[in-house]
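Let me begin by presenting the structure, written as structure tokens, before commenting on it.
Entry: chain A
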Amino acid sequence: MFSVTAYAVVSAILFGIGVFGAVARRHAVAVLISIELMLAAAALNFVSFSRLHPAQQAVSGQVFAIFIIAVAAAETLVALALVFSLHRSLKTAHLERFNLLKW
Partner candidate 1 sequence: MPTPILVILVFGAMAVVFGMVGALLPRFVGPRTPGKEKERAYECGVVESGDPWSASRVQFYFFALIFLVFDVEALFLFPWAVIFKDAGWLGFWEMLVFLGVLALGWGFAWRTRSLEWE
Partner candidate 2 sequence: MERLFIELKSSLIDLAAWFGVPAGWLPLLSAFLSAATIMAAAPVIMMYQTWFERKVVGRFQDRYGPNRVGPFGLFQPIADGVKALQKEDLVPAKADKLLHFLAPALVVVPTFMLFLFVPWGRGMVAADIDTGLLFFFAFAGLQAPIIVTAGWAPRNKFSVLGGLRAAAQVLSYGVPMAISAVAVVMAAGSLSSSAIVEAQGDNWFILTPWGAFAFVIFFVCVVAETKRTPFDMPEAESELVAGFHTEYSGLKFALFFMAEYMGSFAACMLATTLFLGGWSGPEFLPSWAIFMAKSGVLFFVMVWFRGTLPRLRIDQMLGLAWKFLFPLSLVTMVAEGLWYFLRTDGRMAGAILWPLAILAVSYWILSVVMMREFVRGNKPRGKQDAW
């Protein structure tokens, strides 16, 4: 067992990597991957910090992490469906090409 700090630092670095990817990648799926990294970091934080509480409240941290995972599933479904749809009409999945409303 390690201190909560160690896990929280790992989570912070993971989140930073995710932020970098979400800003810098061009392909929509790659951006989605980066967002998944950020969500995973958030779930990791919930679990690590829940350890500071007695079991009664520690459940909340874990239940929140489960909800994060479930919501991430819903988000991925719709996001990838959008990517398919855009890919079909524009023949590309690069985000800067999605500029039809930029007039």
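How these were chosen: all candidates are chains of the complex that A comes from, given by their letters.
The criterion applied here is as follows: contacts are C-beta pairs under 8 Å (C-beta built on N, C-alpha and C of every residue); 3 or more make two chains touch, one makes a residue touch a chain; residues count from 1.
None of these values were measured; they are calculated from a predicted model.
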item: Touch-positive candidate for chain A in this complex, from 1 or 2; value: 1
item: Residue numbers on chain A that touch candidate 1, as the complex places them; value: 1, 66, 69-70, 73-74, 76-77, 80-81, 84
